[in-house]
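One structure is given below, represented as structure tokens, and several questions about it will come after.
All protein chains of the complex are present and in place, except for one that has been dropped.
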Amino acid sequence: MAPILSIDRVTKYFAGLTALKEVSFDLQPGGIYGLIGPNGAGKTTLLSILAGSIQPTSGTVVFQDRNVTGAKSFAMAQAGIVRTHQVPRPFRALSVLENVEVGVRFGRSQGSAGDLWDARRILEWVGIAHLADAPSVTLSVGDQKRLELARALATRPSLLLCDEVCSGLTEPETASVLRLLRKIQDAGTTILYVEHNLKAIMSVSHHVIVMNFGEKLAEGSPEAVQSDPSVIAAYIGRTA
Amino acid sequence: MNGAGKSGASARPRFAFAVAPLLLLAVLAALPAFSLGPNTVRLLFVTLVWVTISIAWNILGGFGGQVSFGFAVFYGLGAYTAALSVNSGVNSILSLLLAASVAVLASMLVGLPTFRLRGPYFAIATIGVSEAVRVVMTNVSMTGGASGYRIIETRPFHQLEHFYAALALAVVAVAVSMQVRHSKFGLALIAIREDEEAASDLGVNPYRTKLLAHALAAALTGAAGGVFAQYAAFIHPQGVFAFGIGVAILLMPIIGGIGTVWGPVIGAVVYGLIQEELIASFPQLHLLIYGSLLILIVLFEPAGIVGIARQIVPRLRARMEG
Amino acid sequence: MAERHDPDRLLEAEDLDVAYGAIQVVWGVSLHLNRGEVVSMIGPNGAGKTTTLRALAGLIPVRKGRIVFNGCDVTSEPAHERVRHRLCLVPEGRQLWPRMTVEENLLMGAFSPPLRVKAHQNLDRIYQMFPRLAERRRQACGTLSGGEQQVCAIGRGLMAEPLLLLLDEPSLGLAPMLVDQVFQMIGRIAAAGVSILLAAQNANDALLVSRSTYVMETGRVVLEGLSEELRTSDHVRRAYLGVAD
Partner (left out) sequence: MSAVDLLNLLIAALLQAGVYAAMSVGMTIIYGVMKIVNLAHAGFLMLGAYFVYELYARFHIDPLLGVLLAFPVFFLIGMSVHWVLVRRIPTSDQPTLTSLLLLFGLWLVLQNLGYVVWGNSDRAILTPRTLDVLQIGPISFPTVRLVVFGAALTSLGSLEFVLHKTWFGRAVRALMQNSDAGRIVGVNVERTARVAFGVGIAFAGAAGGLLAMIYSFSPDFGGPFLLRSFVVIVMGGLESFAGVAVGSVILAVVETFCILVLPANYQPAIAFSLLVLALIVLPEGVAGLWNKRRRWA
């Protein structure tokens, strides 16, 4: 089956510092992919490049057989790649419903009439329908994270980039967000998930990509990656 | 300073909200029948011109959060375009349309380069642009340079004609502002004001949206400049392009209530009153008044008069019912 | 719990809750450290180690809990006052001033008034301890290598004659060979009588250099004990790689 996304030798320099060095991998449609690595490994930089928030120095990004390298984030969203933010960024002056409406009207469907995904339905699906008319600033952290997901889903993405959706959440909240991710995957959306909380990522991903010092260190099933000596060394430090 | 646009269905009954403007419009339209003195009509005329410009600025600055110091450019260009076209035989309505389109063109020229900039840097660039245009216009001989430009009177001057033109334009401006506020375009503008990057991440094209808002705002401001030019029949760069005009256009929506539909209208009325009444008696204090008003609002109530009203009205109603 | 102040108890943090705005990151962390001890804090990144250190240094306010250092309650003191109690932080990512020279960065370490008079005396001491810094003294810090910047950051911390040095991820982003040098340096500093609270993602080296260790996970202390025992514990590996319990 043709990959939904394939990136080839994506590199990013920031004033002499190599944030990313020749990273390549493919994502098959419908999977949940985990993207892990110690601090400063370049995970967030890579996610920002795929989302169009920043542009790569070199390398190519092909999405659904279209070369989208270097496109800005609004073009990526309209093409079907959308991201959530590590620290929730609600539109403070807008209500929860209006926040989601931005996604509905400006995402891939461009708010075309008769689309199934109207804002209220998405809020129910994500579980914050009861907060529809509340100002978005009054939400708890967990609910703000759900709003981030709802807003992103409103654009009807084929590839959803999750940036640490579970950080700062309590155990029960993490569990319910992970259930939501599986529900999104079942609905046909591929997910690339960056996360510090390894327990969360290992339990939900079917394939994990490990980054270190801006390079791809390893790739494989959660079990394979957890026992890979180079991954353990990168994380835990060389055994004495 | 994020905007203070009221979100969601506000508790106030929608009915009163919709009726109030129509009532106001009826009163204003019928006013001349009460044979008011020319001075009062002049005050109403100037205030209506300010209402249009204040609303226009708010579309870009209030809803979209792009604070510009350079709207005097569109006001001045609109005034000069209208004056030039009237002198070359164009009828007054068409000259207003010409004024608006020249202002839109100018908004593109200014906006294309500067909308890459964010917040304060955009504001500083607009100061630069407006000063540059003011200096150039003072030296353009075609329009009489610094000594100004006169409209040759072909028809007798009827003050009421101009009053109704200003009133019509103000009504158009309010309607446009309401339409924008509750439309997909308005939603995009507010999203950009709140968090431009997050808005772009959801598919909003910030650059194109800001250019569109800039053009819409410039069209209204240019037309208002045209209406004023036809009324004043004599314009000069130090007047229409003055830095003070750029300041006033910025102050009105901020005093009234930035990011709302009615804030800029209230701000324009307050400014009109202060400008005409207070300044007449204390001509040299107007900058002091506006400066301190701006400082007080920025420090204590960024939502302006509308913000203050929103805090007082519920308490008053509670006390009345209580 | 007897409130009697135990003389050689240098740092006592009780039930700290710390948050960035709405997002709470540290939940009820308690830790203590005696004079001259080296204690380490390990855990996967995102476990709240850096946040805890920044709270101890006063960069972020503590929402709940108490911090007692050298006998005085510093919970509500801002960072610039806390350093006067000779509690110094060497921050994650070093946070030097790139366009100031090595010497200026070190001198700033002795910024608080009582230390200024001895600044040059301490400067020579640091230069003897780290000759490489002496060679580079006129160079702007931005031009130093990662390892040299780390040494300079530690030097800046030592300029304040610290009783307790909070070291946040000193080996972050350094090549393995440099990591060993950094940990040897930590040993030398401890031997000179400076107590150290070391936060490191790199568990093995931290367990080697410290007497006792706190293991943190998603903002909580999940395990506490003597470092030798923890070296062999399987829990540490599990806490790190999220292997299902």
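Just so it is clear, A, B and C label the chains in written order, and each chain counts residues from 1 on its own.
Everything that follows uses one rule, which is that contacts are C-beta pairs under 8 Å (C-beta built on N, C-alpha and C of every residue); 3 or more make two chains touch, one makes a residue touch a chain.
Note that this is a predicted model, so its numbers are computed, not measured.
Student: Which of B:Gly37, B:Gly89 or B:Pro120 sits in contact with the chain that's absent?
Tutor: With B:Gly37, B:Gly89 or B:Pro120 as choices, the missing chain is touched by B:Pro120.
Student: From the listed residues C:Leu16, C:Val39, C:Val68 or C:Cys88, report the one that touches the chain absent from this view.
Tutor: With C:Leu16, C:Val39, C:Val68 or C:Cys88 as choices, the missing chain is touched by C:Cys88.
Student: From the list A:Thr44, A:Thr69 or A:Thr170, pick the residue that touches the absent chain.
Tutor: Missing-chain contact among the listed residues: A:Thr44.
Student: Touching the hidden chain in the full complex, which residues of chain B are there? Just list them.
Tutor: 1, 67, 113-114, 116-121, 123-125, 127-129, 131-132, 135-136, 138-139, 243, 247, 254, 284-288, 290-295, 298-299, 302
Student: Can you name the residues of chain C that touch the chain not displayed here?
Tutor: So the residues of chain C touching the missing chain come out as 57-59, 78-80, 83-84, 88-89, 91, 95-100, 104, 107-109, 111-112, 116, 156, 160.
To be clear about the criterion, only the chains that are shown with their structure count from here on.
Student: Which word fits how the chains touch one another: line, ring, star, complete or other?
Tutor: Graph shape, chains as nodes and touching pairs as edges: a line.
Student: I'd like the most central chain, judged by C-alpha centroids against the all-protein C-alpha centroid.
Tutor: That would be A.
Student: From the C-alpha centre of chain B to that of chain C, how far is it in Å?
Tutor: So the centroids are 56 Å from each other.
Student: Indicate the whole-number Å distance between the mean C-alpha point of chain A and the mean C-alpha point of chain B.
Tutor: It comes to 42 Å between the two C-alpha centres.
Student: Under the touch definition given earlier, write down the residues of chain C that touch chain A in their complex.
Tutor: Per the stated touch rule, the residues are 22-25, 44-46, 169, 172-173, 176, 179, 200-206, 208, 218, 231, 236-237, 240-244.
Student: List the residues on chain B that touch chain A in their complex, please.
Tutor: By the definition above, chain B touches chain A via 2-5, 7-9, 184, 187-188, 190-191, 193-195, 197-206, 259.
Student: For the complex, give me every residue of chain A touching chain B.
Tutor: Those residues of chain A that touch chain B are 51-53, 72-74, 77-78, 82-83, 85, 89, 91-95, 97-98, 101-103, 105-108, 110-111, 133, 135, 151-152, 154-155.
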